[in-house]
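Structure record follows, encoded as structure tokens.
With one protein chain removed, the remaining protein chains of the complex are shown where they sit.
Each chain gets a letter, A, B and C, in the order it is written, and its residues are counted from 1.
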Amino acid sequence: MAETIYMVAGLIALAGIVIAFVRLILGPTAADRTVAIDAMTIITISLITWLGYMQGRKIYLDVAMVYALISFIGVVAVARYLERGL
Amino acid sequence: MLIAGAIISLVGAIFLFLGALGVLRMPDLYNRMQAGTKATTLGSILFMLGLGLGYYNQICICKIILLLLFVIFTNPISSHALARAGHFFGIRLIKRSVLDALHDAEKESEL
Amino acid sequence: MIKRFFSLFFVILLIFVFMPLVKDIKPLSELGVTSQKYAKDGAKELGAANLVTSVVVTYRGLDTLGEVTVLFITTAGIGFLLRKRSTGKNKKRKASEILKSGTSFLLPLIVLFGVYIFTHGHLTPGGGFQGGVVIASAIVLLLLSDINLHTDHNILNWLESLSGGFYIILGLLGLLLAGGFLDNRFLPLGKFGEIFSAGAIPIIYSLIGLKVGAELVGIISKLGREE
Partner (left out) sequence: MILTIIIVLGILMLVAAFLALYLKDLLSAIIAAGAISLMASVIYIILAAPDVAMTEAAIGSGLTTIVFLYALHLVKKEQGEKND
């Protein structure tokens, strides 16, 4: 029962990635695309945690932490480039 | 306990999905950013808390709390930097919006 | 038109060339001879809980030495190419206050996390390279948020050279006291799964992490220098 609900939750999050990706394709400016990447990153962190739970490998949490820190720096870099502050 | 965790993470996943939908459907950059960071932050907090209730291991729960702290601290900073960058890059608000505080502040400092 | 036709023709030719590779693929039912030995004896022999670490650092240690050397050559090349820069007008927009205070709060956390990654390389995923990249990213965040940091290139060079030199010395110690070059068993193996275990692997990984971090910081600060 609980496993089924967890699985459904993960698949809904995966659908979220696909929907945010459409904005990455459409986005008129680079800033829109960066917003899409930002949303996709957060959903991806959740998805990595979910995969660690579903496959019973708790060491995947380390990967999720690296991802959270590094992608934040990437988004800040794009933002600083956009406002000509690099 | 397990069922409660599963339901919490399901609610979180729905918030994640709605945030992504907002990124797709909202009319201009700032509205998209609002959906794409606020809703997904709440969604990821709930999702990971639900998964943490499912684990029985203590170290895992500590790591999930640390991960949540990282997400809570980094996400607003990046979205703030991005919104400011969009403003200085020259992206205008949509016509229906009523308030642009940063624009007004710049005008006042020029005068 | 003729160009498009040729490219289409070339793609079809490539499909025919690579088709057998896809069609005849079979999943391996058992490991090869070398990987079987690693998977069976690796954990017992070297005492590292993360088998990938023992393969990367000890069994294939020479490859890691080569990779670190490649990174060193890249840093030297970038320094050579960007050695004289035209002095442009300085029209940078200052970073906002939120970004500055957020950076000063997050920086110690990120550096600490990088140190955690490369000191726990033999227990959890990650290792010297990943930890070095995380530390370098922290320094990049410092550069991005306009906090004045005078990256002293002398200190970076000393750090890089010292960690590289100690890496070689540890390898030679393995050659003298244990089985071969970069063998980790000249220190006691310790209890399996604890932080002070697996012989010299944590020390070697810390040195690799420091070296990689110093090199990447060198690359980024050479690219972003404003003088």
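Quick note on the criterion: a contact is a pair of C-beta atoms (placed from the backbone, for glycine too) under 8 Å apart; a residue touches a chain by one contact, two chains touch by 3 or more.
Given the structure is predicted, the values throughout are model-derived calculations rather than measurements.
The absent chain, not drawn in this view, touches the displayed chains A, C throughout the complex.
Note that of C:99, C:136, C:156 or C:182, the residue touching the chain absent from this view is C:136.
Not every partner is drawn; the one left out touches chain C at residues 50, 52, 86, 88, 117, 125-127, 129-130, 133-134, 136-137, 140, 216, 219-220, 223-224.
Annotation for chain A: contacts to the undisplayed chain at residues 7, 11, 14, 17-18, 21, 24-25, 27, 30, 33-34, 37, 40-41, 44, 47-48, 51, 55, 57, 59-60, 62-63, 66-67, 70-71, 73-74, 77-78, 81-82, 86.
Just so it is clear, only the chains that are shown with their structure count from here on.
Chain-to-chain contact here is organised exhaustively, every possible pair of chains being in touch. Counting C-beta pairs in contact, the chain pair with the highest total is A-B.
For the pair chain B and chain C, the distance between mean C-alpha positions equals 31 Å. For this pair, chain A with chain B, the centres built from the Cα atoms lie 11 Å apart. Chain geometry summary: the mean Cα position of chain A and that of chain C are 23 Å apart. Among the residues of chain A, those in touch with two or more other chains are 62, 65, 69, 76, 80, 83-84.
Along chain C, residues 93, 99 each make contact with two or more other chains.
Against chain B, the residues of chain C that register as touching in their complex are 93, 96, 98-99, 102, 105-106, 109. If you check the complex, the residues on chain C that touch chain A are 91-95, 99, 110, 113, 117, 124-126, 130, 133-134, 137, 140-141, 144-146, 224. Per the touch definition, chain B reaches chain A in the complex via residues 2-3, 5-7, 9-10, 12-14, 16-17, 19-21, 23-24, 29, 32-33, 36-37, 40-41, 43-44, 47-48, 50-51, 54-55, 57, 59-60, 63-64, 66-67, 70-71, 74-75, 77-79, 81-82, 84-86, 88-89, 91.
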